[in-house]
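Apart from one protein chain that is not included, each protein chain of the complex appears where it belongs.
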Amino acid sequence: MIFKATRLAFATAALAVAGFAAPAMAADFTAENPECIAPANPGGGWDFTCRQVGKTMQDLGLIKQTMQVSNLAGGGGGVAFAEVVNKRDSDNDLIVAASSATATRLAQGAYPGNNMSQVRWLASIGADYGVIAVDKDSPYKTLPDLLNAVKADPTSVAFAGGSAVGGWDHLKVLIAAKADGITDVRKVKYVAFDGGGEAITQLLAGSVQAFTGDLSETKGFIQSGDVRVLAVLAPERLGGEFADIPTAKEQGIDAVGANWRGFYAPGKMSDAAYDYWTKEIAAVYASPEWKKVMEANGLAPLDLQGADFQKFVANSVQQIQDISKEIGILK
Amino acid sequence: MDTLAQLAHGFDVAMTWQNIGLALIGCLLGTIMGALPGLGPSNGVAILIPLAFTLGLGPTPSMILLTSVYYGAMYGGRISSILLNIPGDEPAMMTCLDGYPMAQKGMAGEALSISGIASFVGAFLATWGLILLAPQLVKIALLFGPAEYFALFALAFMTLGGVSSSNQAKAAFAAALGLGLAMIGVDTQTGVPRMTFGEVHLYDGIDFLVAIVGLFALSEVFVFLEHRHGESDAAGRKVEIGRITPPWAMVKSCFPTMLRASGLGFLAGVLPGAGASLGSFISYSMEKRLVDREGTFGTGDPRGVAAPEAGNNAAAGGALVPMLALGVPGSGTTAVLLAVLLSLNITPGPLLFTQNPDVVWGLIAALFIANFMLLLLNIPMVGVFTRLLLIPPRILMPIVAMVSFVGIYGISGSSFDLMVMIGFGVVGWVLRKFDVPLVPVILGILLGNPMESNLRRAVQISNGDWWVLVGSPLAIGLWIIAILGFLAPIFFGRILRDRMKARSDEEGSLRD
Partner (left out) sequence: MSDRFFGAFGLALAIFYAYAASQIQESFLSDTVGPKAFPYIVAAIFGGASAYIEQRPDHEPVWPPLGRLVEIGAAVIVLMLYAQVLPEIGFVFATAFAAAYLSWRLGSGLLSSVIAGVSISVGIYIVFHLILGLSLARGPFDF
């Protein structure tokens, strides 16, 4: 479902803060009506990215108005991507939340007619490691337990995730299964839900046996003890309250899945605006406030801006294309 | 006792002059936005988010302001349903069925006040339900897997026939039309575009707001254009607005209806993804089955107004249960509220009640305050609202048309959406001519995608075994109710059809 509704709040923001502000004529670009599109329903990772960054920008005084967050869900981010490319290609006030999921679908050509060079990639704000979790009463205690069950009978374990079939949540399971020596990964059963929240609910309801998602989506349920995280797909153990969670690697399954989070901007955004946004996001990243947000949400560091980020995304797309071909889901 | 102490603490938090002022502003704005076609509770809440942030409100005052708007809009939606036959927001769709006929019979005042009372009862009971049952209710929500959701949606569609038309085939036609329209756009499961014919504007599907405003509001304008016979409107029409307070006997006769509808609506609200529209719909159709012995539902029966209003306000309260306790929104509006909580650094979820008791109990106290405030605002204002009917149609209808356009354009900023809306207006007019009910079309557009997704998830989980759809006692129970609901009107169809025929002959003679 699409929440275009939120977009209409722009004007209110402008009204409430500045009365009728005249359009900016200054040479240096400043966003008059900063808007962030979250290409999913509220509650998911993209939504979190938009809202936390917007809030931090406002708290730091980087933007005068509230960052307007529009939820534009559908097609695993494809609807938002098409909207930006087709309708809002030269909007200087707009940024869009993106992540590995975006790169995945771009890599697989799942945004029909769109590719990564149609937009400008701004900056990253951290990485969110993938987790594979089960209900607290589940018989599976370790990741090998779970994957052995898959090996024995692929139909016995249904994985629920927030992305569509072939999306990043799905791929993470496949990467782990592949690393564990499961050859026909297409047999691994995956069920797509509208976002991580719904997927976890169905895990708790017992409709599915396992959950694949990101650590930030799982956090509340780890604290309440409702789910057991079998593995985090990080190169080494995370710090703080997540220190108890074993990595897949230490259980003998060499799978790493980092969901980076960042932003892209419309393809015809002016250079001045592009520089403005990269600088703003970098300032957010560098702030102690953001460090706190990262810590509280299980985000690991990933500090890339402008050209570096552009290159990183290009590599990331290439990598996923390779994996998808190797696994056999892409010709 | 513990609960009551916490509630008292909540009132402590909520009862400041600032919070009460915010609640009052929220209730007023919410009522207005709810009444305007095109602006519903979810947009209403969204509009005020920047206001809450720029005022620098803390979590509790923000939530008080926004939930007041939410409850206010649920109250406001009924006003245009009753007075203009145009639902102010999607759950108020069912209120048109009996509310507008009541207004036509000169009982607009009674319809507005009885629905105001029903709204109050629904919201009041739902708030108690939220307090007393939230932890247990989460367990009910967890009983619903994909197969059960599919059965629930099927139940809604299978009980459609008896609700809004004498001809089952036409109800089925309308529902299939709505479901078919819902398929347009990018498939949520696999990400492939469907029925878009390469048109990018269709990738995100048909917004149900565009459909509802076109089908109801614009087609109403066309109906007026069709029937203008010079003197027949404006001067010729005698306007009666009825009493401002309902007779006690009417309230009494509606009271059991309100209680039943509140219970059903609340349960529908608790299920994530079902929401207020399903709540008001199921309340109306069940109530019709239960008490409509004389066939007066659909012709201006006060119980037909009380049922959906109690149902949708109770569902609004119920939808807060999964939002607060699971972090999963049960409706469009709670999705927006959830987003607000997240940006205030509060993560709803299993631990919210223990980690942020101030927010939760302050919010619940605010719901009570808003609800009483709305009752006190709404009953005296019935007189003001009904003045709308004194505006002659040649002025009122252009206002309705233009407000519809503004509502849609202001939200999406897209001329394409306006063209689609005009298309819906024409389709709505044609369907009315053929006596095809409009409610199932909207229901199809609203529920089509979740219905399909849950069917596909269920079958995927069971490895392609379609029997999973009747694989649990709960699913079987829902199917039995659905089948009974589907068959009953067919068995009693003859009687019903004769009655309908008699009635439409009357209408026909009135028309010319």
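First chain written, first letter: the chains are A and B, and each begins at residue 1.
Everything below uses one rule, namely that a contact is a pair of C-beta atoms (placed from the backbone, for glycine too) under 8 Å apart; a residue touches a chain by one contact, two chains touch by 3 or more.
In this text, all values refer to a predicted model and were calculated from it rather than measured experimentally.
Student: Using the touch definition up top, pick the residue from B:G21, B:P380 or B:P398 that touches the left-out chain.
Tutor: Checking the options B:G21, B:P380 or B:P398, the one contacting the hidden chain is B:P398.
Student: Considering the complete complex, identify which of B:N19, B:S42, B:S283 or B:Q460 is in touch with the unshown chain.
Tutor: B:Q460
Student: Of the listed residues B:W128, B:F222 or B:F372, which contacts the missing chain in the full complex?
Tutor: B:F222
Student: Of A:I37, A:A192, A:L215 or A:L230, which residue touches the hidden chain?
Tutor: A:A192
Student: Which residue numbers on chain B touch the omitted chain?
Tutor: 33, 39, 47, 167, 169-170, 172-173, 175-177, 179-180, 183, 187, 189-195, 197, 218, 221-222, 224-228, 230, 233-234, 393-395, 397-399, 401-403, 405-406, 409-411, 413, 415, 418-419, 422, 425-426, 429, 433-435, 452, 455-457, 459-460, 463-464, 501, 504, 508, 511-512
Student: For chain A, which residues reach the chain that was dropped from this view?
Tutor: 8-12, 14-16, 108, 110, 165-166, 186, 191-192, 329-331
Just so it is clear, only the chains that are shown with their structure count from here on.
Student: Report the inter-centroid distance (CA atoms only) between chain A and chain B in whole Å.
Tutor: Using C-alpha averages as centres, the distance is 33 Å.
Student: Can you tell me which positions in chain A touch chain B when the two form their complex?
Tutor: For chain A paired with chain B, touching residues are 1-10, 12-13, 16-17, 41-43, 47-48, 51-52, 54-55, 58, 65-66, 68-69, 71-72, 74-76, 78-79, 82-83, 86-87, 105, 110, 112, 155, 158, 164-167, 189-194, 197-198, 201-202, 204-208, 219-221, 223-224, 226, 296.
Student: Looking at the complex, which residues from chain B come into contact with chain A?
Tutor: So the residues of chain B in touch with chain A come to 42-43, 46-51, 53-55, 141-146, 185-193, 200, 203-205, 207, 272-273, 322, 326-329, 332, 335-336, 338-339, 342-343, 345, 347-351, 410-413, 449, 453, 457, 460-461, 463.
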